[in-house]
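Note that one protein chain of the assembly has been removed; the remaining protein chains are unaltered in position.
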Amino acid sequence: MTYALDVLQLLLLLAAAPLVRGVVSCLKARLQNRHGASVWRPYSELRKLFSKEDLVPPTASPVFRLAPVVLFAATVAAAAFVPALHGSALLGATGDFILLAYLLALGRFFLILGATDGGSPFGGMGASREALVSTLAEAPLLLGLTAVAIAAHTATIAGMVRWTLAQQFFHLSAVHALAFAALALVAIAETGRVPVDNPATHLELTMIHEAMVLEYSGPSLAWIEWAGAIKLSAMMALLIALFMPWGMPVSFSVAGLVVAPVVFALKMAAVAAGLALLESGMAKLRMYLVPDFLGMACALSILAVVFTAMMR
Amino acid sequence: MGLISLAAAKTLASSAAFLFITVLLMAAAKRTATCIALFSAQCAIITAQILATAYLHHSGEGFLVAILVFAVKVVIIPYALLRVVKGLKTAGEVETSTTPVQSVYITAALIPLAFVVVRPYVRALAVDGQLLAAAVALVLSGAFLMVSRKKALMQVIGLVVLENGIFVAAITTTSGMPLVIEIGIFFDLLIGVLLMGVFVFRIRDTFDHVDVSKLRQLRG
Partner (left out) sequence: MTLWIPLLVPLLGAFAVLACRHARVAVRVALGVGAIEVAALANAVWAVHSAGVLQSGHYLRADGLTAFFLINIGLIFSLVLAYSVGYLRHIPHGRFSSARWFFALIFLLLFTMLGVYLSANLGMMWIAVETTTLVSALLVGFYNTEGAVEAGWKYLILCTVGIAFALFGTITLYLAAIRSGLPADTALDWTSLMNAAPQMSGARELIKLAFVFVAVGYGTKIGFVPMHSWLPDAHAEAPSPISAMLSAVLLNCALYALLRFDAITSRAIGSGFSHTLLLALGTLSVVVAAFLMVVQRDLKRLLAYSSIEHMGIVAIGIGLGGPLGLYGALLHTFNHSLAKALLFFTAGHIRSKFGTLRMDRIRGMARSLPWTSVALVIGSLAVVGMPPFGLFVSEFVILTAAFTQAHYLLAIVLLAAISVVFGAMLQHFQGMLCGEPQSMGARGKSLFADVAVMTTCAACLLLLGVRIPAVFTGFLHGAMAVLQ
């Protein structure tokens, strides 16, 4: 029973990922007084890409073809750790939050390799920028998750969710507030949204993620785009699960199972609205200010860990 | 009524966390108007804290003090400071002698320091350690803002944050001073801030800038 629910959870994350992206773009457009594309646009884009031909640069090595596949696989594996509908996920083990962070890093590493392998100067530029951002984002991500883990006296994501569920809403502790702030900043950097990277930009010199995928086309590009969407919805679901999990069913009742997807959808919509608001309200940071941004996330996460000691 | 008293208790428990967040955000802020808005938010949190305390202790004076804090610190003083910012017509950026990241790191280091400083008194006084530490952190970060910011108005903001910290320490440890004294203190603060605003305009008129790090004529 749990197994079926977990599989359903993973499939939901995979299938609804482009929808989340579409919703965010739609909300952004409305906020900017435009009509914008429909929320189902990413699906049609994926379908279009899957039906096109995969062009490979003549100087590329097998890594170029391999990178999108590894990226997609790693991202799906990471999504399998995220509890979306109920308190546990398909995969879970002691220390799985570390594994999740490094699965995402693995995917990103192969994307960097693929971009460098493509041979275009923009690919190299995007790759080096992405390497910088991910290096700086690694520490706050791990420290933030560690802080929550210490506060919850557990080492699994499922355990953290269960602990937060047991707290009451007003019992907001400084650890959680600081860890949430740090992880929110890191999530923006990891998923490549404004103010770190603008996913809708056309100016190559301002791109980070988009520059890396300039050489890709066809199904490879489809895998990369889908993996990006899955990463976005997985990080959003992770933040929701760790910090706002109320509404998840604790035991298996029919009512709980019916309510859970609705609550999940509402929470994701709320986070998507917040993201759209943030993206419309802030300008993209210049590249040399991105380390400052992540430095602040690092300070917040260090403080979160220190606070776990002081709250005793 | 049980729900309200539960909410009051939880507000008290979590207000320290919000105060820390505002402290860190203020260190990272890049515009003076942002700092003033954060100061206003800080005072709103303190008002909520006073209301919660007043409700739990059933003291009418507490409600009066809360209204006073709201009127003076959340509305009037930030409004006056924003008027000064607008009237100065210079760029609204905060010029700092440390980068925003360094400021955030230093402020983040001040917070555990506040906890360490407060520890011997928490046990002796049997008060909420987090709130007292938040008060000391406000004082320290206000002092840091005064020292590291080069604009005259930012020194004023650092000063009112420092006074905020002292006020939070007062309401955490005692249940409030006699009402007349509190009113007097608030009016003093208000007049002080208004006077400092007047002085900022004078500095701008006399020197054509509001950078206090360039006020170094009198030395020795």
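Just so it is clear, A and B label the chains in written order, and each chain counts residues from 1 on its own.
Operating definition for what follows: contacts are C-beta pairs under 8 Å (C-beta built on N, C-alpha and C of every residue); 3 or more make two chains touch, one makes a residue touch a chain.
Just so you know, these numbers come straight off a predicted model, no measurement behind them.
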| item | value |
| --- | --- |
| Partner chains on view for the chain not depicted | B |
| Touch criterion as defined above, residue of B:G2, B:G60 or B:P178 at the omitted chain | B:P178 |
| Chain B residues touching the omitted chain (full complex) | 120, 124-125, 143, 146, 152, 155-156, 159, 162-163, 166, 169-170, 173-175, 177-178, 180-181, 184-185, 188, 191-192, 195-196, 199, 202-203, 206-207, 212, 215, 217-218, 220 |
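Keep this in mind: only the chains that are shown with their structure count from here on.
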| item | value |
| --- | --- |
| Rounded Å distance, chain A centre to chain B centre (Cα mean) | 36 |
| Touch list for chain B against partner chain A, complex | 6-7, 9-11, 13-14, 16-18, 20-21, 24, 28, 99-101, 104-105, 108, 111-112, 115, 130, 133 |
| Touching residues on chain A, where the partner in the complex is chain B | 168-174, 176-178, 181, 291-292, 295-296, 299-300, 302-303, 306, 310-311 |
